[in-house]
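Everything below concerns the one structure shown next.
Note that this is a trimmed complex: some chains were dropped, and none of the rest were shifted.
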Amino acid sequence: MIYITRRERFNAAHRLFRPEYSDEKNLEVFGKCSNPNWHGHNYTLYVTVKGDVNPDTGFLVNLKDLSALIGKQVLEKLDHRNINLEVDFMAGKLASTENLAIGIWKELKEPISILGASLHSVKICETENNFAEYFGG
Amino acid sequence: MIYITRRERFNAAHRLFRPEYSDEKNLEVFGKCSNPNWHGHNYTLYVTVKGDVNPDTGFLVNLKDLSALIGKQVLEKLDHRNINLEVDFMAGKLASTENLAIGIWKELKEPISILGASLHSVKICETENNFAEYFGG
């Protein structure tokens, strides 16, 4: 079994807040990440898939196919978007790095199995100091 | 003459658009950067100052003082903010990397001279592929 990782990037706006909280309460819980006027990040996404090497190609999966699939399933929805307002799979969820990793996992799990590989992990880096990783389950 | 650079980082939302343009026209000119719901970046800022080494300290400037000055003059205004809506020195300007570099230069020019150094350049990286640098004048 081999593991292959594709790195992708997207730039998005978000805000951490609970709509039922006051601005003061949101500021207390989420700090400056609750700014009602939004802020944003250059997110870096690492998608790792696993499986057997195809003896015909030497590939687990063709990385162009994997990149195109991530583009269609994830980046088109997130890149240059507002995560709170515009991303269907994040609707009604707190726009945290944790929830983003889980949400992207759910978007990719099935389509990647169709490519002939198994999704192993989704890692999202929000800044150079903070990242979340999800392995399913 | 020696040159010293301090790197700082901030995360902000912005949008590229002209208010007198329709959404279609903004999309045509600015692409997905014109998204009315905003997007954002992890901006990296490099501030380079120049001058003579102080023989008492071996420093051109104390980098803690330089970092504190950049924090007070620039980062407090930009970090976790919406560049179009909340940053006084960007009011009425297109929130491009170019204008951001020029705007930060103007915020820093005088205060840095009070520290005993001369501002040499302001460099802003918007993504790993794009950056702007301003040397004044």
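Order of writing sets the labels: A and B. Residues in every chain begin at 1.
As a working rule, a contact is a pair of C-beta atoms (placed from the backbone, for glycine too) under 8 Å apart; a residue touches a chain by one contact, two chains touch by 3 or more.
Please read all numbers here as calculations on a predicted model, not as lab measurements.
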For this session: Please state how many copies of the single repeated sequence make up the complete complex in this structure file, given that 2 appear here.
Result: 6
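Here is the rule we go by: only the chains that are shown with their structure count from here on.
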For this session: Go ahead and note the Å separation of the Cα centroids belonging to chain A and chain B.
Result: 28
Seminar exercise, completed: Interface with chain B, chain A side, in the complex: residues 9, 11-14, 32-33, 35, 37-42, 79-82, 85-86, 127-128
